[in-house]
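Left out: one protein chain. Kept in place: all the others.
Here is chain A:
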Amino acid sequence: MLTISDLSNEIAGKAILKGLSLTINAGEIHAIMGPNGAGKSTLAYTLGGRPGYDVTGGTVDFDGADLLAMDPHERAAAGLFLGFQYPVEIPGVSNVQFLREALNAQRKQRGEEPLSGAAFLKLAREKADLLRMDMDMLKRPVNVGFSGGEKKRAEMVQMGILDPKLAILDETDSGLDIDALRICGEGINAIMRRPDKAVLLITHYQRLLDYVKPDFVHVLAGGRIVRSGGPELALELEQHGYEAVA
């Protein structure tokens, strides 16, 4: 589904990713762990197409298409979802309006009919229930006044509604209490653990992986993948730290 080959980039002239390669197949859940400053969030933003994250080398193939040639909204329509470590507040724009417009914009780009208001609300309610989020919260402005945990749950509701093929979740577990962590973990499993979907989890800690069991774990350090393994690698990292393992 996603093939990253020798990806390098820089932000404001500073090299961050230095020849990173990674392949993710449909049906797989991958976790990327690594020390602060290794380039984990940079990888997520670069795959999402954030302006300022200039690719200086390498390729990214997403289901046969050149991901790096697409604008951010085109990547979304192609089935990519980026879960933000710090979801952005958009005052004055309600979640419901935003998500309906976003979903219909994606559908339009894919040549599909727009979803009616009623059909959208039904879908939104279903996904909000899954993440135990009150529908009233979805009528409020995007992320405004939400707690850290509510923002992350709202991200997962967005993911459920937009129904991507590949979710890149950047530290979805940060800022979550134990209950919210379990709810988000279960949400990720319910929405994304399917033979035709894949997930790339970016995390510092093992705790999210207790709920969302990865098939593969990678260590990102110095802008590249320095070690890959199975779920046991995460436990090893937890016990011995990055320096001993990587």
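Methods note: a contact is a pair of C-beta atoms (placed from the backbone, for glycine too) under 8 Å apart; a residue touches a chain by one contact, two chains touch by 3 or more; residues count from 1.
Keep in mind that, in the parts below, contacts and distances are computed from a predicted model.
From the set "Carbohydrate ABC transporter permease", "ABC transmembrane type-1 domain-containing protein", "SufD family Fe-S cluster assembly protein" or "Peptide/nickel transport system substrate-binding protein", the protein name that UniProt assigns to the chain left out of the figure is "SufD family Fe-S cluster assembly protein". The chain not shown here is touched by just one of A:11, A:26, A:55 or A:93, and that residue is A:93.
Among A:25, A:56, A:109 or A:228, the one in contact with the hidden chain is A:109. Taking the complete complex into account, residues 48-51, 71-73, 75-77, 82, 84, 87-93, 97-99, 101-103, 105-106, 109, 141, 158, 162 of chain A touch the chain not shown.
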